[in-house]
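In this view, the complex is presented without one of its protein chains, the others remaining in place.
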Amino acid sequence: MTIEIKTQSVEPLRHTFSNVARRQGADKSASRYLEAMFDLQPTVNFHYKPQWDPDHDLYDTGRTAIVMEDWYAFRDPRQFYYGAWTTTRAKQQDVAERNYAFVEKRALLDLVPEETRKVAEAAFVPLRHAEYAANLNNMYICAYGYGTAITQAASFNAVDRLGIAQYLSRIGLMLDGNTSESLDAAKQAWLENEAWQPLRQLCEELMATKDWFELYVAQNFALDGLLYPLVYERIDGELQRHAGSTISMLNEFMSEWYGETSRWVDATLKTAAGESDANKVQLEQWARQYIDRAAQALTPVAAQVFGTDAQSVIAELREDLTNRAGKKAGLEL
Amino acid sequence: MAAKRLSLREKYQKFTRDLAWEPSYQDKANIFPQTEFEGIHIHDWDKWEDPFRLTVDAYWKYQAEKERKLYAIIDAFSQNNGQFNVSDARYVNALKLFLQGVSPLEYAAHRGFAMAGRQFSGVGPQVACQMQSIDELRHVQTQIHTISQYNKFFNGFHDWNHMHQRVWYLSVPKSFFEDAMSAGPFEFVTAISFSFEYVLTNLLFMPFMSGAAYNGDMATVTFGFSAQSDESRHMTLGLEVIKFMLEQDERNVPIVQKWIDKWFWRGYRLLTLVSMMMDYMLPKRVMSWKEAWEMYFEENGGALFEDLSRYGIRMPKYWDVSVKEKERLSHEAWSIFYNYDHAAAFHSWLPEESEMEWLSAKYPDTFDKYYRPRYEYWRSLQEKGERWYNSTLPMLCQLCQIPMAFTEPDDPTQICYRSSEYNGDKYHFCSDGCKDIFDDEPEKYVQSWLPVHQIYQGNCGGASVPEVLEWYHLVDGQDNKEFLDSQDRANWNRWKGESDSDTDQPVKAAVND
Partner (left out) sequence: MANNNVFIALQNNEEARPIIEAIEQDNAEARVEYAPAMVKIDAPGRIVVRRASVEELIGRDWDPQELHVNLISLSGNIDEDEDEFVLHRGD
């Protein structure tokens, strides 16, 4: 038996919006990422100068030293728009939730030696404050940056960082049996313990940094570029020797997140550096300056776990990051 | 170990505000430089009450669930050419106005709440504003993705953001939001979260989305309702911000009252566009503007301000004028667009007889007396082939930027003119509400980018209508003018197989059987 389905096909008048067609060079259908990213931010005919910054327009290219002919030259390799971002994170969240439940239900942390738990607590939990700083810094980039291509990805990053701060808080609560003693101790350490002061000082400095692209390089490239490998690879690796994979399971979200986010950071730097020599020189100067600062700030953090080997661990991570900058972003540091 | 269970409140407290610390290496004012200049006094950020306690993991989970449902419908809608199921091609013009006028505001809210979420020095409001910031990005993006399908088959949508920054009537919503964003964080959230979201947004979304449902536009219903589920969080933020400021210091009360007065009026004027959408642009109507205003402002708003009276807050100034105007607002607005539709990126039309009857019934005191005769006269011109377009550029209100066509609060036959002098120049306003706002901050509002002035100053591509339209990217004969003569209508009739004796427009779209 054959069934004949009669369909009426109707030719569309156009295949995408005019601004997207202009950017694509043709009226052809565009991805959801592009249609809902290109040109979202107004660029002209602003009504009022901001009372909080009367020297600039509401959206202004003059809030950074980086100069671009077209701020939509930037692309997020992940092609995140809100829907793509949130469904990706929900899947990761689901995995994290299962991991946490698994560790909790089988009381796996009880099997980890007391000494190792102490080290984990001291190394991980105070970082929730550093993540909070990263949250504010990326919100700053979203608020005062230029062009939706970068600013929307920064807003996702900001919320990711709040989420990571909350995962670190959960790890603390699991370690202290929901008394929140570890969170209180971590805050005390963050505020007073010498090992954390250089990092806290750097975080506070970044929270007061005005040039949003400088902040991008400092936070998302230099600081994260040393901190994540240090904490979620090196320190995690060290703990694995005593704790098995229990703590790594709790950190899985963070290490996966870092791998994914680095691709966006590298692509952003590469595009900006490729635009002009002036940009490249500026980015290299910032990258050098903040890698120095971050390395210095993280050395005492590393020393909590690696003792006198901390210097060489940090030196290795610096070298990796410098290589990454050259290979992925075209920056010679 | 015996793990005790933290309550939602305790857990949320640990997961948000406990993350912050008192800086000691930097002056706090370098980190949060905007918390004081508006004159709002905050003594204890910890008194902030978080109404919703959504941690990021829960946020991802619920939002992703909403997104999956929504995009499944958007996909089905385009696969099934759902755009052909709407009641009538006229309906699509409401969506054009939405994409050109409202979606860009969602984007502005995304950036504005990012600013507020970065600037407040308390973590409670920071987090609430940050979540709202990305919610607003969600709204603009889901709207673009939904309406993308309409753009493929109808005119007027194709360069919405270019138009938003240039076309005369779109400076009304654009200036509204830029006004809020160029103020400090406290005024911004009072303006957007409280006055707009909490007091007025129901008037935008509830009738719009019910209207979409009545008119067969299931894609819009879905994105609208899906967005509204976030909106409830946003409205609650608005109420919390107000209560927080009022409870922190009594010196805040007059400032907040002034902002409520200003932003009520600003928001109400913006909703003029919604009033005509409800009464004229929906082929199947849900309720009249007047009924909506009574239900959502007079009743719910009344209860709200009753509630706030214990802080010394009263109803916003000129709310009584909004009540007087409810019988005419939509009619006066539609007449403006009928007059100037040659320069607008959507179509206008005269109501059909059955629609006139509906309007008479809904507006028994005004419609037959003032507006029906005008429409009947315009219809007689149209029948003679002399459809009326006004070629004189209108005078705009310096503040709300709507053409000066509103009438005196107590006399619907008299156009309302107000003016102020500032630095030797004279500025014009449509109402006492707009004049008061100007008089309070003239140095701000003299900056307004007024589309008509800009045309006269030669900043809009030229002095003639064709030059200006080209600068707008508005395709003459496609995006603009009378619906009856439109390509949209001709296409629609062809697609639907309906007779189309009185149009013989060249049709770009082809139908293949």
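So that you can tell them apart, the chains are marked A and B in the order they are listed, and the count of residues begins at 1 in each.
What we mean here is this: a contact is a pair of C-beta atoms (placed from the backbone, for glycine too) under 8 Å apart; a residue touches a chain by one contact, two chains touch by 3 or more.
Predicted, not measured: the structure shown is a model, and the values here were computed from it.
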{"item": "Interface partners of the hidden chain - shown chains only, full complex considered", "value": "B"}
{"item": "Selected from B:Val221, B:Leu350 or B:Ala490 as touching the chain missing from the view", "value": "B:Val221"}
{"item": "From B:Lys66, B:Lys262 or B:His347, residue that would touch the chain that is not displayed", "value": "B:Lys66"}
{"item": "Contact with the hidden chain (one of B:Lys28, B:Arg53, B:His428 or B:His453)", "value": "B:Arg53"}
{"item": "Touching residues (missing chain, whole complex) on chain B", "value": "7-9, 51-54, 58, 62, 65-66, 202, 205-206, 209-210, 213-214, 221, 225, 228-229, 231-233, 235-236, 239, 286, 298-300, 302-304, 306-307, 310"}
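In the analysis below, only the chains that are shown with their structure count from here on.
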{"item": "Interchain centroid distance [CA atoms averaged], chain A/chain B, Å", "value": "33"}
{"item": "Touching residues (chain side chain A, partner chain B) in the complex", "value": "8-19, 32, 35-36, 39-52, 58-59, 81-83, 86-87, 89-91, 93-94, 96-97, 104, 107, 110, 128-129, 131-132, 135-136, 139-140, 142-144, 148, 151-152, 155-156, 158-159, 162-163, 165-167, 169, 173, 177-180, 183, 187, 190-191, 200-201, 204-205, 207-208"}
{"item": "Chain A-facing residues of chain B, complex", "value": "1-6, 10, 14-15, 18-21, 23-26, 30-31, 33-34, 37, 55-57, 59-61, 63-65, 67-68, 70-71, 81, 84, 104, 107-108, 110-111, 114-115, 117-119, 123, 126-127, 130-131, 133-134, 137-138, 140-142, 144-145, 148, 151-155, 157-162, 164-166, 171, 174-175, 178-179, 181-184, 444-445, 447-449, 454, 473, 491, 495, 508-513"}
